[in-house]
Each structure stands twice: as structure tokens, then as C-alpha cells.
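Attaching a single structure in C-alpha cells format; questions to follow.
A single protein chain has been omitted; all remaining protein chains appear in their positions.
Showing chain A:
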């Protein structure tokens, strides 16, 4: 039902409890009712330093989405896309697959099992529970965060990390799911208001980042809304807060010293005095300070304790040991001693660099330090860096690529916000040994990035342009110049690119293609499918939401006959599929492992059974929104054939 919603700006903010405060700074808080109850609470709002945080607690829903890594729908749509996460929940507490929520492209382990699966670069740097996707939300008012509630309306359980961007321009992790793999899987079919315990910080924030891991999900997860609750921060207190932070950082002794304007006065013979102290008094001092018996440092009368430690190992062994370390530990261990510093600086330890788990720490200084060390850089992953804060300058990145880019074979710059056209230009010119280039989610509209220099790359085996806007001419040129191409991802390719033309080009120039993803791209028809039958090595194709034309004719049959290695076939929303097509799938795909038939109507039950019987290697089958099948039948098939069958449908339309 619709109703007048007058003032849009105030809609998302709920003022909770107005609290009266007894400090000199408090202004008369209007209707302060029964103040006796509130005095205790008010006391808690004033911290040690004596300034008050806030007058009241507010709850607010997300105002807008600043960035995200993946969504199910296309950019302008309001179905299953990122903007649906803003505002009040529209479906909660209902549970189901609703288009008015935010859903991402992947679920479960299925994409990890597919032929197009990517191995992580420098896996040592990844945390135990690594994040696969993220979304950054902007709220209207600064608050000291106390609660973040996420309304999950379908398959809850994907959120693994919550970050907040504080007013001091730093990202702080408010919650980390340590129990992700130990927790039992969430099986109840109920919507969930997920509100994990947050780390207490004293800084206000209005930007929140959620990170997801889909591995334990049974099917797509969907989120209706996100709530940020906390005490509203009074901006006039900002200077006080920043000073307080500064003082905290320095430590109390240093602050006292500063206050006293302490300046050490050196006497004349301080060197001898110091030496005397070190020789004679240091031991007494140390044993007085600590309980541990300190060995005599003096060479003369000490008995050397002989045990062989890490510092005595040969260089190569220590190097091998250090190669198991993540990047932060590597930098830290280099601070221990000269020897360790030399080992940790060795270029072989920096042939693979992954800055994705350190996206919040990535900076220009880090990049220049790494440039000095990584002289034989082979693989680089700088995905997610430069998010919201411009700490990585494009010029520094350009310099980095110019220095180190010629040895690069694998480069991933997914959702990297620091990229600009000249960075891409440099890439194209310098990195001609590139075998893998991943530029997912580089499609922020104006200014569009100029990818034209990428036409220089000739050795590509993998090209990933998921959710990235690219011109058709450039894409076709790149296809022509890279005959070794094995993996091509053009999901969410914009309307300007005609997939039939792409398919025709691929069939001519890229006959070694192993995987092709055209999810939600446009204009693929029977002609394109027929053309693709020339790529006999194809193991994975995703035609979901792309092949919309009604009449497929014999094209699918021809395609399946010529590509017998097919392991993954996604035909979501290919509404023109008929019983005959499914018969062909059953007969011609002996190696099929994953099949998606979501939203295909009018298929008879026997065809599904056929496929289950004949495709012996089948592991996943998505029959959501299909008709002619009953839930219990699906359960029976799933059990008998040992196949994971997805079968969900919207509960009967009420709202």
C-alpha cells in the first residue's frame, strides 16, 4: 500500500531516547521528562576527559550505496540490486527470494569448483576466513556505533566482517567472524535480524562496510536493509575528540613530558657515563626490573649457552621459512635483526603480492616500499584497494607498473578505485607478458576508463571484465590479438556490446577457449550459440539471462554435440528452452557437473529425470522457479541421484 511520505530525508532516521545531561555544556534539552531516571545514564555518556558524546541515541537505515563488488541484477534495475539495501526493510520479516532485496552473483562453493576457478595469489596473506564480496554503505548522521543490524531475508549467514570508516579517515574492523567454519549451518527458513557484538570505539562513523563469504550458503543470500544505531555525535565536539585521540596515541608519559616542556639536559662526559652504566649497572637494573635471570652479557666470564637458533640457519633455509609468512609478518620479522632484514628483503619473497586482504592499509608509501623490494614481481593482486579513501595515488601506481610491470604475468585490479585512464594506458604498454588480467567492477560511470591500450596485450589466457564497461570494438580487437585466450568473463556487459558478434569472433580467433561467461549480457541469439560450437575445448558456459530469443532451433543441440567436454552449463532465464533441448542436454553432456535451469517454464518432469539419470557426474542442478515439479519429488531426486538440486520459488504473491 502506498501512503504519503512527506519528508524523504528524515524518513530513515529514528530519534530514540532524548537524555538530559548534567554538564556545563548541555543546552536545555527541551522536554526532559522525569530526569531522575536518566541521571545515571547521563553520567555514563560523559567520559573521563569530561566532554559529552551525544545527547541521544539514534537508529538509521542505509542512505545510499557507495560501492559494491557484486550484485545479481543489472546496473539500472531495481530487482536484486545493491540500491535495494537502502532504506527501511521492505520485506522483513517475510522470508523468500524477493526482487526488492540485495542479492549477489554467487553462492556456495560452486564457482570454486568450476573450470574458471581462480587460484588466490600469495595465499599465505589471506586470513582464515577470507572475504569474497563487499558492500559499502553511507548513512546520514555521524554516530558512535553501538549496533549494526542486518536484515537478511533469504539464506542468512554470509556476513563475515564489518568495518567502519571513522571520522579520522581510518577503517576500523568492528566485527570479525572467527567461528565461521565452526558454526553449524543456518538451516531455518526464517528471516533473520543479525546484530553481532561490535568492538567499542570512541570515534563517530557514518560509512559501514560489510564483507561476505558465500561458502557455507545453500543458495543466494539476500539482504533487505541495514541499520546503524548509536549515540549521535555532536559535531561541535569534533576538535575535543581529535585532541583526545591524539593524546591517547601519544601515551600518558609522553603527554606529561610535553606538558612540562621537558627537555633532557646532557652533561659533558655522557658517553663515558653511558658506557659505564652499560658495563656495570645495566644488569643490576634489569634484574631489579624483571624477575627473569639475565645471562651475563660480558664476554669474559660468561659461559656461552650453546643452542642453535633461527639466526644461525643458512640464508636459504630462513628464506624458505619466511616464504610461508603473510605480508605483515614478513615486514615485522624484518625488524628483528640485520640478518632477518636481509632475508626478508629478498626479491623472491615478493614475486607474488596480494594486497586485497590489506585493502584498508594500502597506501602510496606501501606501494613505493614494495616497488623497491619486488624486483621479480610475477603476480599482483591489488583488488579492493583505494576504497573510498584516496590513499593510493594513481601516479604512484603508474610508476610501480613502469618499474615492475614487465615481469608481471598475473594482474588483478578488481574494484580498485584508484585506477584512472593513464594507469590503464601504462598497463597496456608495459605489461606485455600478462597472461591473466582481471578488471572486474571497473565501470564507474563518468569518467569511463579508456581501455584502448589494452589492445597491445597479446599473451592473455584469462580476461575478466565482470561488471566492467568496455567498447565493442576494443573487445573484438583484444579477442583477435589473443589467440591463447582460455577464460573470458563478460558478465553484465553493457548494451553496447553485441554478444552474437563476440561469439562469432571467439569462434574464429579464440578456439582454445575453456570458459565463457555471458551472464546478463545482451543480444546473444541462436546464431551466436551455433558459432560457439567451433570452440571444442569449452568446459564452462554461462548464458544466463542472455539468450532471451525464443527460437533456439537446433543451435543448442549443435553446440552440445561439438563441445562434449562441457562441465558447467548455465541457462538461467533462457525462456525459450523446450523439452527437446533438455533431451539433447541429457544425451550429449556426459561430463556435465553443474546445470542451471532457473526460470525455464514448460518443461515436463520426465526431461529432468532424464538428465539426472544420464548425466552421471552431475553435482548441482538449479530448478528454481521452474514448474511441473513438486518439492517432495525434488527431495526424492536429490536423495536418489546424489545431486544438489535447488528448487525455490516465491511464496504466493501477497504484497
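Here are a few things to note about the model shown:
Quick note on the criterion: contacts are C-beta pairs under 8 Å (C-beta built on N, C-alpha and C of every residue); 3 or more make two chains touch, one makes a residue touch a chain; residues count from 1.
Here, contacts and distances are computed from a predicted model.
Considering only "Protein phosphatase", "Alkyl transferase", "Glutaredoxin domain-containing protein" or "Neuromodulin", the record for the omitted chain gives "Protein phosphatase", by its UniProt protein name. Which of A:221, A:391, A:494 or A:533 touches the hidden chain is settled by the complete complex: it is A:494. Those residues of chain A that touch the chain absent from the view are 1-9, 63-66, 73-83, 87, 97, 99-100, 138, 140, 445-446, 494-496, 522-523, 545, 548-551, 573, 575-576, 598-599, 601, 624-625, 649-650, 653, 655.
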